[in-house]
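Only a single protein chain was left out; the remaining protein chains are all shown in position.
We just call them A and B in the order they show up, numbering each chain from 1.
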Amino acid sequence: MADIYTTEWYSEVRDAMNDRIATMNGLPADEILIKVEIVGDGVSPYVEAAAERHFLVKIEAGRCAWYREVEGDDPALTLNYRFRGSATTFDEIAAGLEDPINAALQGGIKVRGDMRFLMRQAEQVKVLLDAYASGVQTSWPKGRPPYAPSEQVQVRA
Amino acid sequence: MTRTYDAIVIGSGHNGLCLAAYLQRAGLSTVVLERRHEEGGGVNTEEPVLPGFRHNMHAQFMEFFDIMPMIKDFGLEDLGLRTVMPEAQAGITFADGRPPVILHRPDLLDRTHESIARYSRADADRYVELKHRAAALEQLLAANLYTIPQPASLDEQGEMITSEFGDMGVGPQFLMKSPKNVIDELFETPELRALLYRACVEWGYPIDGQGTGAGFLLFVMWTLGNWKLVLGGTHGLAKAMTQACYREGVDLVENVMVDQVIVEDGRAVGVRTRLGEYRATKVVASNADLRQTLLDLVGEEHLSPLWVQRARAYRYGPSHVLGTPCFCLYEAPHYKSARWDPAIDRSFYTMVGFDGPDDTIRYIRDAYSGKVPKPAAGTWVNSMWDTSQAPPGRHAATGWYFLPCASELTAQEWAEVRATFNEQFLDVWHESAPNMNSDNVIAHKLYTPDQMERKNLMREGDFSNGEFSADQIGPNRPFPEASNYRTEVDGLYLCGPSAYPGGGVHAACGYNAYKAIAEDLGLPSPALAERGY
Partner (left out) sequence: MRDAYDAIIIGAGHNGLTLGAYLARSGLEVLVLERRHEEGGGLCTEELTQPGFLHNVHANYHTFVDLAPPVHDLDVRGHGVEYVRPEVQMASIYDDGTALTIHTDLDKTCASIARFSEQDAETFRRLYTEAHGYVDLLLGTLMYQPPMSVKELTKALSTFGVEGRSEFLSVKLRRETINQFLNQHFTHPKVKAHLAFHGAVCAYTNDVPGLAIGFPLLVGKIDNWHLCVGGSHRLAHALWRDLAQHGGVMVSDADVRAIVVDDGRAVGVRLADGTEIAARRLVASTVSVEQTFLEFLEPAELPAELPERVRKDVKHKDWSLFSVHLAMSALPQYEAAAFDPDVDRAWVVNLGYGSLEELNADFDAVRAGQLPEPRPNAAVNSLYDPTDAPAGSFTGLLRQFAPFSIAQGGEGEWESLGRWYGHRCIEAWRRFAPNLTDDSIIDWVPYTPLEITQKLPNMVRGDWMMGEVSLANMLDQRPLPELGQYRTPVDALYMAGSTQHPHGFITFAPAYNALQVIADDLGIDAWWRQV
């Protein structure tokens, strides 16, 4: 079992996503660039309190082509989507304690981008989210959520 | 809350807007603070009676557009300013249906001649000749308008009068005559005199004012029949000016009353408003009237005793005090006099209810002496040239009554005037135009000097923000020590009609104020060689 947030873990998640996607038909050929921003909230031990971790994820024809960790925003890149939320929210999703759709609906994860496309590709999006949330067994070396249930800070992006 | 700009302009009358545009273009960050919710001051068009019927509530005559620098310099015609120039410009018509006298556009002077000649060939010849001469002076007169007045200009006027008009029996003593004296000496036709008395007063020259006779020759004769109307109403000019200001980057804040000009060490450094302070690093310019600017906003403690005395002595009215009736009509008026000359039914400006010069003179004198005169008016039916000013098949008519200064009547009396005067005038109108009966009038309303005072802070209802008597015009306006737009407070300038040349839609007060500021701050002059100003 890969430790959460290690390179191995991310690769396993990517593979889990691509395996599930492989069974789907009718995926758009589009190239989509997604930014995921995990904001330290002083509760999750995986991201420091005032820090952020940013990831770029490239989707091609529905598959995750690559991902990488980046610093800040590169003005040369055109993003299609941005997902931003507190570290604890992301942890909870990975631990299966929070549902990503719920997180979006409650404002725990802020989503920006062409929502119409997202809605039209609802099936695919759901598959990808499921893969992230439950596609990979993982271990939690620093502990898993909930860390401080009554004091959690919701980071408003 | 403080905001800092290089320049603050108090008031968005058309002069203030003009000044703001030039200042911003010259690189000064500029804000215009307007007490009302819309720009333009007296350049104002509303639908005060019924939706779809537009009325110009103050300014009606647009005679300076060909020479107004801002129009060319800021491309106002590309920013929505559209005009039309009616052929028949000014007419007087009579209840007994005798022939009208109609003054036409300058390119149609032969028609003017024909119209006057029906009464007097000599007057027709003389009028046309004076008009030619005045037109030939246009370049000079325009330059005079758009130049900071010099004290020497009074002597120059006398010389100009003699050299230009001497062969017509005009001499330097005309400077000292009243406009009535001048008109009576030059013209014999009672009907023409009646028209000219009123026209003269409309340009603010007090008809019996000794010492303003030159104004008739040099100013009134020049502007007579040169009038355009703005499509959509005069406020189209304000809108185009606002758009020009926006384009340059001027900030326009409406609905903010300036309570005070902040003076520190003898310098105007900003203003205090209901919303907080605005600071000016270089200029505070006031489009507000003189007394308001000096006594209310600056305050006596920051002025010398002389300036306090001058400000207190500055007089308002009675010449430029008007009431604006607004009528919503089915048909435009059809005059009895039209059987002699149908052009009277399509005259831009039509005088109704004046039987002759004595009538007109009494009317004017009554208003000046604080009495409500008999019902008679100058009228406009702009919807005849601009269908946007009334719903299809209808007409919007606006008028000017000369009325007493606002303070001459009590609030009750003004309410009474508003409730009754229009109906009285309609009876008179009906006598000259039989179709102007109550069936033809859908609704009407009267806007009186006391309301103008409240709406536009035109003290006494005087749209020139200061009487046009000989001691308050030209290089004496508002008073000699303040006649070049500067005040004794550093950085504080006057840019409204309390300054030269006074009321009227020419934007010269703003343009000249810019010239003064430009001189003082080393900004580019707006003058262009090809136009001479």
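For the reader, a short list of remarks on this structure follows.
The rule is short, and it goes like this: a residue touches a chain if its C-beta (ideal position, glycine included) is under 8 Å from a C-beta of that chain, and two chains touch if they have at least 3 such contacts.
These figures come from a predicted structure and were not determined experimentally.
Checked against the full complex, the one of B:D125, B:E185 or B:E254 touching the unshown chain is B:E254. The missing chain, though absent from the display, is touched by one residue of A:M1, A:M24, A:A49 or A:L105; that residue is A:L105. Within the full complex, the residue among B:S388, B:T410 or B:N437 touching the omitted chain is B:S388. Of the listed positions B:R25, B:R54, B:R486 or B:K515, the one in contact with the omitted chain in the full complex is B:R54.
Interface residues of subunit A facing the missing partner chain: 35, 79-82, 99, 101-102, 104-108, 110-116, 118-120, 122-123, 125-126.
Touching the omitted chain from subunit B are residues 36-38, 45, 47, 51-52, 54, 77-80, 82, 231-233, 235-236, 239, 243, 246-247, 249, 251-256, 274-275, 386-388, 451, 454-455.
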